[in-house]
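Before I ask anything, let me first share the structure, which is written out below as structure tokens.
Only a single protein chain was left out; the remaining protein chains are all shown in position.
A and B label the chains in the order they appear, each numbered from 1.
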Amino acid sequence: MMRVELVKRPQHSALFSALSPFIALGLTLVAGAIMFSLLGKNPLETFYYYFIDPLREMWSLHELAIKAAPLILIAVGLSVCYLSNNWNIGAEGQFIIGAVAGSILPVLFPQFQSWIVLPLMLLMGMAGGAAYAAIPAFLKVRFNTNEILTSLMLVYVAQLFNDWLVRGIWRNPQGMSFPGTAPFHEYAILPEIWPAAGRANWGFVFALVAAVAVWFMLSKMLRGFEVKVLGQSPRAGRFAGFSAPRMVFFAFLVSGALAGLAGISEVSGAIGHLNEKLSIGYGFTAIIVAFLGRLNPLGIVAAGLILALTYLGGEAASISVGLSDKVVRAFQGMLLFFVLGCDTLIHYKIRLVGTPLAKPAEA
Amino acid sequence: MRKTLLSLAAAAAAVALGTVAAEAKVKACFIYVGPIGDFGWSYQHHQGALEAQKELGGEEQVELAYLESVPEGADAERALERFARSGCNIIFTTSFGYMDATNKVAGKFADVKFEHATGYKREHPNVATYNSKFHEGRYVQGVIAAKMSKAGVAGYIASFPIPEVVLGINAFMLGAQSVNPDFKLKVVWANTWFDPGKEADAAKALIDQGADIITQHTDSTAPMQVAAERGIKAFGQASDMINFGKETQLTSIVDNWGPYYVERIKAVIDGTWKQQDVWGGMKEGHVVMAPYANMPDDVKKAAEETEAKIKSGAFNPYTGPITKQDGTEWLKAGEVADNGVLLGLNFYVKGVDDKLPQ
Partner (left out) sequence: MGMFEAILLTIATAATPLLIAGVGELVVERSGVLNLGVEGMMIMGAVTGFGAALATGSPWLGFLAALVVGALFSLLFAVLTLSLATNQVATGLALTLLGLGFSGMLGERFVGMPGIKLGNLDIPYLSDLPVVGKLVFGQDPIFYLSVILTGGVAWFLFRTRAGLTLRSVGDNHGSAHALGINVIGIRYLAVMFGGACAGVAGAYLSLVYTPQWVENMTAGRGWIALALVVFASWRPWRVLAGAYLFGAVSIGQLHAQALGIGVPSQLLSSLPYLATIAVLVLISRNRRLTMINTPASLGRPFVPDR
């Protein structure tokens, strides 16, 4: 009987840190080639559409930025949560409430048109997301309620609340009774970065800024140290004089605010009005992005772009070689499995024990 | 290095592409909001697409491409742009939520024709809109329901309060009232287009509260199965669901998009495509009733007569006198509702036992 055994490396392997994504990609390509061949598709052609075609044209790169921006923004915030051992999985809800709170000005006060509207909207979006994230934080600190559950349940509540708003009191009177608010006025629209080349908006810039800021906080500031210490060992954190309850609030508020910013950026940038179709799972996909990026904000930028590419590539492959969207999703899942599995190499050596043929895989 | 890799891959792809048979005359592309395996809305659109391809000479004449489960936000715009750039000549966007994206992308690609289902914006000359008068079928169902129901109460599983759904509820009620003025209609909003479990629960709740006919404006076949289990009758939705209730389905409103897709793709081939706004019904063959079943002959006869009346254009289900739910008069005797009002309908007619979510 063959057995896999992990041997912890004395320190993490820089070599594999750099190499593991490529090993993962290689394995994914092999597995993907088998899957595509079985489905009667030419693997080379499929891979071309999947990974290269979306990167060939400027407009498509802009689309990549649009798709990646909310994922990165949310995942960066989540990294603070997860590093400090706060399991916020309700970012989707905070995303929605951020979008709703940010939409208050253009929807309720459409006559208020000034350059100040957009900055206010973004701030209100962040405040809304943070306030919604404060609920599970408060329940955790005050009543010791498990935050995984409360944050998840609040996602459904947020979806229904938004649904009620855009079908009811916020519905566009000129919208033929269809759900959705009236289109935002021009001062409430998040501008495109470079309109001549494509439609990517400033949301992507926010994402990059947030990633760098949080990276700086985590690696260079005392607060970042506090996050990690409390996350790894609450006891040690207490001895160091850090407050665990304050950290719960800090982590939830940061991630809520960033999710809220993602929400209002999506609404005022990519869509242009608030509707009920806003929530398509960015908050959940961002959890994967956070871990793919190894909870490092800069890694998260790369992970967000890669995951966004799998969506765009999946689409291109669907159109060009008729790959069904189920295959695309299964392929995404496979890619994630391989990436996660290969990351093990960074911290561990893998040995196969028990078969005479297996030699220890030395790094 | 990267450059060589790129060109290598491009070459490989070119070789692969070279094996594709001779160029088709037209490339028709479809974007669906759900999976084509939903056996409901998206499934029927896809059936229409396949029918059009077959009708117009198969793969050599019409190249088909489609995307399933495309969310109705930023993703739709990207998907449409990719379609337009990949050489589609005509693109069908088959859900209301694609309206803004359709018009935006249409503005950028003047040579590509866009056909948006169920919307009302045509901001560029290359955008047409189309929809079906499903409510004509609902009226026929109402007639059947009132004749078949012993309790005089039907249960209606609704999805979301948009005009199309409200139109259906009202038409059903008007049809039923034409037979039995005291007919009662209970409505449950499932807040989903598609969740078999929840739809089944809703059907059970309606039956437990006394409904003995079930009709639905959600996509799954679950309510039909529940009705079969409880031994009552039901109406199908979107597709012919007779296989899910051989002794249960009275009829079903079948979304028949095929004829429209044939006509429009052919127009592109012939170069005669023009912007239009079509709201086809039974007359145009866009709304088809599945075979009447599980009912006595006199009911069947009444149903067929009603259907014939609507089909010939002699009768519009929204013909006065019609009173609103609050008791005020909407249409005088003989007055026919304006299409514009119908397309934005947001109130019930008298007798519906529900408060319309506003």
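FYI, contacts are C-beta pairs under 8 Å (C-beta built on N, C-alpha and C of every residue); 3 or more make two chains touch, one makes a residue touch a chain.
Computed from a predicted structure; not experimentally measured.
J.: In the full complex, which of B:K54, B:K198 or B:K309 touches the chain missing from this view?
T.: In the full complex, the listed residue that touches the missing chain is B:K198.
J.: Could you tell me which of A:A130, A:I287 or A:L312 touches the chain that is not displayed?
T.: A:I287
J.: Of A:G168, A:P191 or A:P245, which sits in contact with the chain we cannot see?
T.: Answering carefully, the residue with contact to the hidden chain is A:G168.
J.: In the full complex, which residues of subunit A touch the absent chain?
T.: On the side of subunit A, residues 4, 6-8, 82, 87, 89, 139, 143-146, 148-150, 152-154, 156-157, 160-161, 163-164, 167-168, 284, 287-288, 290-292, 324-334, 336-337, 340-341, 343-344, 347-348, 350 touch the unshown chain.
J.: Name, in rising order, the residues on subunit B that touch the hidden chain in the full complex.
T.: On the subunit B side, contact with the omitted chain comes from 35, 37-39, 43, 155, 186-189, 191-192, 194-202, 204-209, 211, 220-222, 225, 229, 239, 243-244, 353-355, 357.
The rule is short, and it goes like this: only the chains that are shown with their structure count from here on.
J.: Could you grab the centroid distance between subunit A and subunit B? Build each centroid from C-alpha atoms only and quote it in angstrom.
T.: From the centre of subunit A to the centre of subunit B is 34 Å.
J.: Can you list the residues on subunit A that touch subunit B in the complex?
T.: So the residues of subunit A in touch with subunit B come to 42, 44-45, 47-49, 52, 57, 59-60, 63, 66-67, 160, 163, 167-168, 176-179, 199, 266, 270-272, 275, 277-278, 280, 311-312, 315-316, 318-320, 322, 324-326.
J.: In the complex, go through subunit B and note every residue touching subunit A.
T.: 6, 9-10, 12-13, 16-17, 29, 35, 65-69, 71-75, 77-79, 81-83, 85-86, 96-97, 100, 120, 160-163, 166, 191, 343-346, 357-358
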